[in-house]
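Supplied in structure tokens, the structure appears directly below.
The complex is shown incomplete by one protein chain, all other protein chains being positioned as in the whole.
Chain naming follows the written order as A and B, and within any one chain the residues start at number 1.
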Amino acid sequence: MTDRFVTRGFEGRGRVPGSANRIPPGQHEIKDFPVLSAGPTPHTPLESWTFAIEGLVDQPVSWTWPEFLALPAQEYVVDISCVTKWTHLDMRWYGVSVDLLLEHVRLDPKAAFAIAFGDGGYTTNLPIPDLVNGQAFVAYQYDGQPLSPPHGGPARMVVPHLYFWKSAKWVRGIRFVELDKPGFWESLGYNNHGDPWKEERYSEE
Amino acid sequence: MRAPLAWQIATVTSIRQETATVRSFTFAVPDWQPHLAGQHYDIRLTAADGYQAQRSYSIASEPMRIGEIALTVERIEGGEVSTYFHDVATVGERIEIRGPIGGYFVWEAAMGGPLLLIAGGSGVVPLMSMLRHRAGAGAKIPTALLFSSRRRDDVIYFDELESLRAADPTLHVFHTLTREQPPGWSGYGRRIDRSMLVDVLAAIGGPPRVFVCGPTLLVEAATEGLVGLAVDPSQIRTERFGPTGV
Partner (left out) sequence: MNERSDSASDGSIEVDGAMTLDGNAVAGLLEEIFATDLTAQPCICATCGDRAEAGSLRAFTQAPGVILRCSVCGEVMIRIVQTPDATFLDLRGTASLRLPRPTA
């Protein structure tokens, strides 16, 4: 690493000291919730909103908004790390476990990967073991309020153990596939897996 | 084409308070290159642990101040770079910069006019570079500046604009104050709208070359308004600064 010029007296904004052992390497803690997006905020009317599970499943399934809200849901309090280096501890969400959604389908034995897709064309890919066993949920409330559109509302995926780009905003479904397909950021230099504790930020080469 | 864009360390040589929340910083630039009015410099601040923040600031000064540039920075609450400039930086401060940057939102006297400049808040900065250049070049091109600010005390460069205007009958300056007007105020007192644009266009005659800069919403409203008044869209150049209303 070349010598970097350090600006006298500059510390950067809002970086909270402490909580060291809960902050993954290279991250700093913040208390606010930045809005990051690759494009304009989609506004799908709830009357036409659906969430689908499709691809390598015996029978694709989908829920309308009222049907989705009727599913058993729970509160989640999790730490979130974004690859842009902020970590926010104890974020409070409310939504449906992906395990519960997957009870409605039977995965084809050839299915190995999941592609989460959302309004606006965003995709992100996950190996199935990262999606199941309580590791992912579809949230429609944040901090006790309906999830706002800039933060991915009406519903977004949340996968807390991976960098937050793996938590697709404006999520509309999960497609199961045999061959891995890098998503929006994975195909542009970001790591295919994205574990913050191993600092899997960028792609290997 | 010019030498590759590279970071260099510039030194603050003077600081001028323009309004309560706006300051201008003059920098001595070791590898100075003349800029075009409307261009900007990128600023990069680095903390001891390697954390970096980078922002762009339009050049306020005219092109022919050899070896130095002036940037005008508005202090934004919660903004890590602007608060550094207002709360920490002093004369003698060494800051990493690179530039000049930008070829789209630029004007030089040879491009001619009539010239219509529309600014919201600190969006006036690149347009001020254009006006300072225009004055320095002695260009008597029919020009109007329509400048939207919140209150009289928020108007950046008020006195200098008045001096330029008073010395040059081909320059028209229109102010609008959107939140509060002082007693006896003779300028506009509302957000930029169609009838204001009609007045301003009438002052300069002829199809204008237009530059609009400021908060995104103001830029888009002004542009739409002008197109609706049959201004040729290909003659309108815009630079959006993001949110905050004026």
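The criterion applied here is as follows: contacts are C-beta pairs under 8 Å (C-beta built on N, C-alpha and C of every residue); 3 or more make two chains touch, one makes a residue touch a chain.
All of these numbers come straight from a predicted model, not from anything done at the bench.
Just so you know, the chain we are not showing touches A, B across the whole complex. Residue A:Trp165 is the one among A:Phe68, A:Phe113, A:Phe137 or A:Trp165 that touches the chain missing from this view. Only one of the listed residues, B:Ala37, B:Ile59, B:Val81 or B:Ile118, touches the absent chain: B:Val81. In the full complex, the hidden chain is touched by subunit B at residues 1, 4-5, 40, 42, 54-56, 76-82, 98-99, 101-106, 215-217, 237-244. Touch with the hidden chain on the side of subunit A covers residues 32-41, 82-84, 121, 148-151, 165, 185, 187-190, 201-203.
One rule holds for everything that comes next: only the chains that are shown with their structure count from here on.
Here the spacing of subunit A and subunit B, counted between their Cα centres, is 39 Å. Taken in their complex, subunit A has these residues touching subunit B: 4-15, 28, 85. For subunit B in complex with subunit A, the residues that touch the partner chain are 7, 9, 45-48, 50-51, 53, 78-80, 83-84, 88-89, 93-96.
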